[in-house]
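A single protein chain has been omitted from the complex, and every remaining protein chain is retained in its original position.
Then we have subunit A:
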Amino acid sequence: MNPNKPSYHEMAQGNHLNLLSCPKCKMVCSDELEYCPRCDSELAIRDESSLQKAWAFLITAAILLIPANIYPISIITKQGRVTHDTIFSGILHTIHLGMIPIAIILFIASILVPWLKIIGLATYLSAISFNLPLSKRFLMKGFHIIEWIGRWSMLDLCVISLTVALVNMGQLLDAKPGIAATPFALVILFTQLAAKVLDTRLLWDRMENKHDSNRTTKNS
């Protein structure tokens, strides 16, 4: 890396140059414009309210994660015997059957990803709301990872839908979704929404301000 490069606190931001980028088409416009000249979307320097919205979605998702985990997500009938499986017991089942790779895939998609998403987003939002002194680059990297892995939780729901469609032989062999399926789907929806509405630039503004105030005291 070039040592003469400005440190990342000193890099010019769009809002210092009276420029802003269109949220839809990324076109760089003057901050006096109200609508993007290219795609006609509404322009705003920052979406301050997005922080509150993201918190609201995230808290909703965190609450729904409880019923999603304690209630059964699938109900299997085998020769008259009925088993109710939660997400976790379903994975234990797969381990007992010796299907370790499948168990790992399901564990990542249904347990690890939702928890990582909620903890990660909570950290990111806290860093903005409470000015936590965490590495911005690390937070941003984590945020992009969360954006990317979030969809993979849909895996279990797709598996359930196929299983329910195939396994319907009455008392002999039958599979039905359990009540945890709906809250689980909503957890995915709300965490994705939280990540989608958030204006991530707020993080960089907050810490920029803090740094600016340091700089002014040094100069004076």
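By definition in this document, contacts are C-beta pairs under 8 Å (C-beta built on N, C-alpha and C of every residue); 3 or more make two chains touch, one makes a residue touch a chain; residues count from 1.
As a working rule, contacts and distances are computed from a predicted model.
Undergrad: Using the UniProt record as the reference, specify the protein name of the hidden chain from among "Sarcosine oxidase subunit beta family protein", "Nitric oxide reductase subunit C (Modular protein)(NorC)", "Energy-coupling factor transport system ATP-binding protein" or "Paraquat-inducible protein A".
TA: "Paraquat-inducible protein A"
Undergrad: Over the whole complex, note the residues of subunit A touching the chain we left out.
TA: 5, 8, 11-15, 17, 19-21, 23-30, 38-41, 78, 94, 97, 99, 102, 105-106, 136-137, 140-141, 143-144, 151-152, 154-169, 172-173, 176-177, 181-182, 184-186, 188-189, 192, 196, 200-201, 203-205
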